[in-house]
Each structure stands twice: as C-alpha cells, then as structure tokens.
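All protein chains but one are shown in place.
This part shows subunit A:
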Amino acid sequence: MASAHAIPSLDEQYEFTPAAKRRLLIGIGAGVALVALGSFLLASGAGAHETHEVTHGVGASTGDEGAHHAFKWTTRLWANVWLNAIYFTGVSVIGMFFISYNYLAQAGWSSAFKRIPEAMPAYLPFMGVVVLAVFFIAGHDLFHWTHEGLYDPQSKEYDPIIAGKHGFLNTPFYVIRVVLYFTLWYVLWRMLRNYSLQEDLYGGTDYYEKSIKFGTAFLVVFAVTSSTSAWDFVMSIDSHWFSTMFGWYTLASWHVTGLAVITLTVVTLKERGYLKIVNESHLHDLGKFMFAFSIFWTYVWFAQFMLIYYANLPEETIYYRERFSGFGGIYLAPFFINLLLNFAFPFLVLMTRDAKRTYIFLKIAAWGIIVGHYFDFYTNIMPGTVGEHGGFGPIEFGMILIFACGFIWTLSTQLTKANLIPKNHPMLEEALHHDI
C-alpha cells in the first residue's frame, strides 16, 4: 500500500468483518433480551419502583392532557420505539442534509469522507416502516390528538383548542405527511447516491452538476419537512402546546447529532487504517462543525425556553413545568443532563485547537453529543407519552442497543458497497490538499 507519493492511495474498500457482524448481532440480541426483561418487569408490576407516585406533579399533569385512559405498560414500550425511531430518522436524514449543503456550497474538503454521510440515509426506509407501524399500533396511546371525541362538540371529551388544530392533526393527513417525508428524503438520497456511484465508474463533472441540482432540491424539501416532521413526530405529542421555535430546535438537535455520528465514524475508520487521505485539517473542520452546532442548538433551545419563561403564559409554561417538577420530578435529571452534555460539555472539550485535532477529544465530544441528544428527545417525548410512568430501565437501554446496532449495520453495509473515497469527485483534489 505504501506509495511513493505524498498522497495515499485512493483505493480503499471497507470490509464489514464477520467479527463486527457478530458483535452487532450480540448487541441486538442483548437489546432484545433487555427489552423483554423490562417488559416482563413492567407487565408483572415489579417495575413499580420506577414509577413514582405523583405527589407534586398533579397540578402540572392533569391540567393538560386531562382525559388520559388508564395507563398500559405497553405505552412505555412503544414510546421507546418511537423515541429511538425519531432519533435515528434524524441522524440518517442529516447524512443527506450534510452532503446536500456541501454540494450546494461546492465544498471541497468534505469530499474526502463524503461516503460516510452518504451511507447514513440507508437506514431511512426501516425507520419509516417503524414510525408508521408504531403510529398504527400505538398512535392512540402516544398521541392525545388521535382521540375522536376531542373533535366532537357533543362529546364530554371535546377540546376546542385541539379541535382548532383538526385541519392539520388528523390521521389521514398525518399518515400522508409521514409517508411523504420518508419517500421524498429517500428518493432524493437514492438519486444522489446513484450519481455518486456512477461518478466513481465513469468520472466527469456531469454527475457533480446533477448532484448539486438534486441536493438543492432536497434542501428546499427539507427546509419545509424538517419543521413539519418535527411538529408531527415530537411536538404533536403535547397536543395543546406549541412553540414556533420547535422546527428549528429539532433540526438543530438532529443536525449536531448527525455531525457527531459522522465525526465518530470518520475517527473510528481512521483508527482502523481507513480514510488515509483524511488529515488533521479535516478533523479540525469536523470538530468546528460539532462545536458550532452544539452552540447553535443551545441558542435555539434557550431562545425557546427564554420566551416561554419570560412571557409566563400558563398554556406555554406547562411544558417546562412538566419537565421541572411535574410527574414527581422524574424529568428534572434528563432535563439538566441534556443541557450539560449538549452545551457545557462539547463547549469546553472542543474549545481549543488541539482538541479538535486529537482523536480522543473528538471521540469524547461526539459521544457526549450523541448521548446528550438522546436525552434531548427523551425529555421532549417521554413526559407527554408516559408521564409519571416513565423512567430509565432495561427497556430504554435495550431499545437504544437494538436501534443503534441496526444503524451501524446498515451504515457498514452501505460503506462496503463503494470505494471509501469518491475517487472521481471533481473536488477531491481540493480535499487532498486541505490545510487550515
């Protein structure tokens, strides 16, 4: 492999080893076992130590989604599936987002590792199926707005506020939207992926030009769908509440998580001897990306919190009241873990130039962000779905394992399907000499 030139070989074939496959299968198996254990504990009532008695939180919880049915333990199971599906939907689609804006900006440096974000959206179809399946199986338990009585003025369940949102929040339109998101994201990704693979074979700049067009088309689509999907997937759980920042907020959360996943994958591949052309400057830029967008996420988080805190309108502050002191205060810890891991931690770890060029600091920061944003979605989804029956037990751990191992599996499979370096990418020359 040693080359006489300063530039390493451009031919790199990623190998998805049987050992790695075995580890992932063990991970999925362990996840399934944990979920089964957690479900068994919940179903048999032994998990009661995790369900806190509601003492202080009554005022916060009953006022909002008043007409809750008796709690079923399966709701917690489905809420966990939903949480992970939304989290990994975001991570996957950010791969597409990343390559699209890099095409639009005609960025050169990112072409060195572009196969990694390019491989991420392969998980989207699975997530689409999971999201739709959960909605059909347990939508009634997770989404208060799916209750028919809310829209019937004769019903005692009638809720004028939610009835006013009926034009948007109704099952047919919801399903159409969800199908549309996944179809649009997947099809546009498929186009870009195909162009990229054909470029490897035939070269030339035609594929690059086409990729810019379709990447831009995706950005236009994503500008709308990132917001609306955030409302559909997360915000509509708290049917009464709304925040005009929510689309941005979820996009920021997804984006920084996706960047952390890209960085972690690049560093891991480099440690295993792949991606030789990626140098310290590429890593530095990825570090800056994570640093900048963790601050951006904090900015949006705070902009949303600040307005609600200052204005102090009961129908808005209920959202934070549920997370601070509602449901026996069980969401207070995730709430602050979220802020700590997603702002303070990457801010301090990635501040210096040297940290952004060192594997271990990048990995620590990326893991912090990846775990932190799980808690971000946890604090957004759990209080509205399981309320005081939430917690952090075998089900949560197991579900993360299943989804994460699945994600790594599809990512690795995609990486084997093409040369790890897009060797005919017109901007590759620039990436090879990237120096900052």
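The rule is short, and it goes like this: a contact is a pair of C-beta atoms (placed from the backbone, for glycine too) under 8 Å apart; a residue touches a chain by one contact, two chains touch by 3 or more; residues count from 1.
Basically, contacts and distances are computed from a predicted model.
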The complex's invisible chain, by UniProt name, from "Na+/H+ antiporter subunit C", "Aminotransferase", "Transport permease protein" or "Quinol:cytochrome c oxidoreductase membrane protein": "Quinol:cytochrome c oxidoreductase membrane protein"
Residue, one of A:His166, A:Lys213 or A:Arg353, that touches the chain absent here: A:Arg353
Listed residues A:Tyr158, A:Phe302 or A:Phe336, member touching the removed chain: A:Phe302
Where the unshown chain meets subunit A, residue by residue: 302, 305-306, 309-312, 351-353, 435
